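Missing here: one protein chain of the complex. Every other protein chain is in place.
Chain nomenclature is as follows: A and B, assigned in order of appearance, with residue numbering initiated at 1 for each chain independently.
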Amino acid sequence: MTDQPSITVCDATLRDGSHAYSHQITLEQVTAYATAAEAAGFSFLEVGHGNGLGASSLQVGESLVPEGEMLSAAKKCLRRTKLSVHVIPGFATIKREIVNALEAGVDLFRVGCHCTEADITQRHIGYVRSAGHETWGVLMMSHMAPKEVLLEEAKKLQSYGAQGVVLMDSAGAYFPQEVTAKIGLLASRLDVPVGFHAHDNLGLSIANSLAALEAGARIIDGTAKGFGAGAGNAPLELLAAVLRQRGYPCSVDLYRALDAAEVAARLFAGSLPESTGITIVSGLAGVFSGFSKPVQRAAAQLGVDPRDVLVELGRRKVVGGQEDIILEVAAELARGSNLSAPNP
Amino acid sequence: MNRAITLVRADAEAVLEGRNGQLEALRGQHLFISGGTGFLGAWLLELAAVLNERHGFGLTVTVFSRNARAFAQRWPHLGGLEWITFQDGDIRYLSELPRETRYIIHAAALTDRRLFASQPSAVAETNGLGTLRLLRAANLLEDLKNVVLMSSCLVYGQQPWETAQINESFAGPLRSNDVNAVYAESKRFAEMIAQCAISESKLPVVTVRPFAFVGPYQSLELPWAVTDFIRDSLAGGPIRIMGDGATVRSIMYGSDFAFGVLSALAVGKPRETYNLGSPEAIDLGSLARMITQFFSPVPEIRTRVGQVGHDRNRLVPAIDRAAADLGLKVTVPLPEALQRTIAWNRFIQNK
Partner (left out) sequence: MTPPTERLPVAILGTGNIGTDLLLKVLRSPVLDCRLFAGRNLASPGMSKASHLNVPVSAKGIDSIQELKGEIALVFDATSAPDHLKHAPVFEQMGVVAVDLTPAKVGRMCVPAVNLDECLGLPNVNMVTCGGQAAIPLAWAIAQANAQVEYVETVSSIASRSAGPATRINLDEYLDTTEMGLQLFAGCPRTKAILNLNPAQPCIHMQTTIMAKITHPDLLRTREKVAAMVAMIKKYVPGYQLILPPMIEGGRMVMMVRVDGLGDYLPKYAGNLDIINCAAIAFAEACAHRRNS
């Protein structure tokens, strides 16, 4: 028998899924799903707006339920499974969002940034560490930087006190070889465990997740039925099955994980992710998965092809959080003017 | 003088023959060369002249050094070119770069061994802080494409005798409490400063570690073996080798050197480090014999002129990485390199 370390499985259904539900997840849905997640034995349950703490906004969509209430409701359902949140400096502040989340009983703070900007997380990670809680660093849109840059940024996160580093495939753009190279490098050179968060825009979320595990990742993200932005995430029920089949030890109970997927299917019926022309082009263009819905809306309003909007957004190398640029691009396309790069 | 100019021009054209496509990224661009008035600087300008005159590259260049204008006067065929701006200045006090600069070669450094001995602090300051000043100024540019940092093979410390060729991942021991290591340490510090700029501001910097070279424009007063041997031969000999002649070097011609640097600028991968030099090893005894065959009568070679037990050491690069990424290769074999260097020096001496 191998003495492989246990794999930490992070359930982001109630956070990434927020993108798929226009951030209108209700307290009832939180309670129902969190109960199922606890039973399934996932290591962490991540709850909140798709863009993390304090992201309820006109920019990326307003949440139906205030995040404090969502967090408290989830916390009540959890015993062994721990509660985590996603935090992006630039959206969230320490004084408001992190302090309140600590009060609500959050166990793990996953502090994220665009994959080349780790130094904006220094204070937030430091604050959580001084408050005695666990915190990881998250590098978003990580397909946009070469592995050496990712390692450099990950080392910064580690030096700030991050106790884990997760590479996100926010655009669903990775192929397995790239996962192997990037996760492999980080896993071999960092002290802290490394994780991968897949999206399914190109149908590769499970393959990529497996490649990550084989390259040394000890943290893996997924959502029930892939309920998440764009074409969704790596489906947790499939991950649980794959982990079991390949002999990776983890705390997840396979049948309960399958049950949790059924709960999610019922709760979020009609909003489960699917692969569409938009999500495919989004993945190819390397655009943040969460842009799919606002792109669709803006394109419809301005009478342009959403796929053209995505291609242009990709060409401009737009990062997560820049949803306002969608309108500018759609408006330019509608005007039929020559698309120029952002600076003349 | 004319024959000297013609010789170098022919070399510059030859090294670029069929290979200027590699440098396409530089077409129409403004190059800022710090310290561009030494051996490398002169060759870079010669190649730039060919790129402009033969291949219509439309390059403009700013040469920044402490004796830029003096250089322009010394070599009027370069100094008179209207697309070169010669700017006098000290790299330690550089505050701004020309706005349109997109490409930078940072070669400004104190490299005179006599200064290492008598003004080591100035060496540390110029080579280290000079790099810091340059990169800070580079951070204010609109659209910086690439910076080449001219480091030194001496950052490796001592190459182990058993290692035939040293590659870029080698790191020798530090001798930070020995003033004799000031040059090597200052170059290591410069490399570190570049890494800081890369990490903080994502500046595109390519680090180049040059080995040993020979060619026109190289002062024969420099205390390198090859220049010593040539100078002594021109003076009628004898060539004096301190040890038994077993020390191993490799020597690249100036045109291949300059092409390698321009290539690093045009297609070098930012964050990467490249050895730059010839991979063909030669021991000093053989080098001396090779040089003397260009003289008649053949000058005498004396060995073991120094203290008994004089170190034998090796300094030879593996250039696989530069060959792959930059197309670096030796196009001028060593005997020809030596012959042309000697010819050029004779032309210059005869005026």
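Operating definition for what follows: a residue touches a chain if its C-beta (ideal position, glycine included) is under 8 Å from a C-beta of that chain, and two chains touch if they have at least 3 such contacts.
Computed from a predicted model, the values in this text were never measured in an experiment.
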| item | value |
| --- | --- |
| Touching the absent chain when the full complex is considered, from A:R80, A:R246, A:R266 or A:K317 | A:K317 |
| Chain not shown: contacting residue from A:A32, A:L64, A:L258 or A:I325 | A:I325 |
| Which of A:H114, A:H143, A:K182 or A:H197 contacts the chain that the document leaves out | A:H114 |
| Chain not shown: contacting residue from A:Q29, A:S63 or A:Q122 | A:Q122 |
| From A:F44, A:F91, A:F196 or A:F227, residue that would touch the chain that is not displayed | A:F91 |
| Residues of subunit A in contact with the chain not shown | 57-59, 89-91, 93-95, 114, 116-117, 119-120, 122-123, 294, 297-298, 301, 316-319, 321-322, 324-325, 327-328, 331, 341-344 |
| Residue numbers in subunit B that touch the chain omitted from display | 93-96, 99, 133, 136-137, 139-143, 200-202 |
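In this text, only the chains that are shown with their structure count from here on.
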| item | value |
| --- | --- |
| Residue ranges of subunit A touching subunit B (in the complex, touch as defined) | 116, 119, 148-149, 152, 156 |
| Interface residues, subunit B side, partner subunit A - complex | 199-200, 202, 271 |
